[in-house]
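On to chain A.
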Amino acid sequence: MKAHLKRFEIRFSGLGGQGVITLGRILGHGLALGCGYNVTQTQSYGPEARGGASRSDLVISSDPISYPKAESLDLLAALSQEACNKFYRHLKPGGILLIETDMVRQPPSNVFIGLPFTKLAKEKLGAPQAMNTIVLGAITHILPFAQPRAMKKALEENLPPKIQAMNLKAFNLGQRQARTHFGPAPEIWEGNGMDEKEPDQREVL
Partner candidate 1 sequence: MSRTSAKRPKGREMFALGNEAVAEGALIAGCTFYGGYPITPSSEIMEIMARELPRRESGVFLQMEDEIASLGAVIGASLAGRKAMTATSGPGFSLMQEHIGYACMAETPLVVVDVMRGGPSTGLPTSPAQGDVQQARWGTHGDHPIIVLSASNVQECLEMTVTSFNMAEKYRTPVILLLDEITAHTREKIFVPEPDEFAIFNRTVPAMPPEWYKPFEETVRGVPPMPPLGSGYRFHTTGLTHDVNGFPTQRPDEIEDLMLRLFRKIDQFYPDIQLVDDHQCEDAEIIVVAYGSVARSARLGVDMARESGVKAGLVSLRTLFPFPRNPLIQRLGAARAVIVPEMNMGQISREVKRVASNRVQVRALNRIDGDIITPTQIYKAISQA
Partner candidate 2 sequence: MSHVTEIIHQYLRHNKKFPHVFCPGCGHGIVLGSLIRSVHELGLPKDDVAVVAGIGCSGRIAAYVDFNTIHSTHGRALTFATGVKMSNPKLHVICIMGDGDATAIGGNHLIHAARRNVSITALVLNNNIYGMTGGQCSPTTPEGASAMTTPYGQLEKAFDMVELGRAAGANYVARGSVFQANMLERFIRTAIERPGFGLVEILSPCYTQFGRKNHFKTPVDMYRWLKENAVPRESWEKMTEEKRRGRIPVGEFAINDAPGLEQRYAEMAARLKEEAER
């Protein structure tokens, strides 16, 4: 059963090389083709994408999306201190901040959820480059409207066969860790008003 969703905005941000752009693309692919939502994904390009704060944005909705850019975030995933500092102000009231706890040592607020994604990738998988897929697993847990099966299919369709097994492991690890540390998804969003949300779109922009 797919929930009716008004405009919902996510930003992945971090350093170039952390895989945030791939992460956004795969989540978008899964939500659009697997879960049947309308999704627009935009990202930073060029020099901006290779160093400093790289970002990938998603707008998700059950209705057609007019304006494709994310401006008022429901979820900000920050994988570096710089990205966190730069984009925290775009988080809307009640929006969720997810951080990489070893990279973001100085969170802007005490209201956040986080995991040491890089350390998990190194220690549990021996594959630091699979860090972004652990984040994808965690986010799939966090988002009540994201179906794990669709995400796994998106991973398979977007990654070369050689690295699929490793990434599926990383995805499952992310889901498990999120379940253990953040609790059931609906509780995470309490106070965000996701259920009864009928946002005035003007306010979003």
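On the choice of candidates, all candidates are chains of the complex that A comes from, given by their letters.
Everything that follows uses one rule, which is that contacts are C-beta pairs under 8 Å (C-beta built on N, C-alpha and C of every residue); 3 or more make two chains touch, one makes a residue touch a chain; residues count from 1.
None of these values were measured; they are calculated from a predicted model.
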> Of 1 or 2, which one touches chain A within the complex?
Replying inline: 1
> Mind pulling up the chain A residues that touch candidate 1 in the complex?
Replying inline: 25, 28-29, 32-33, 38-46, 48, 65-69, 71, 201-202, 205
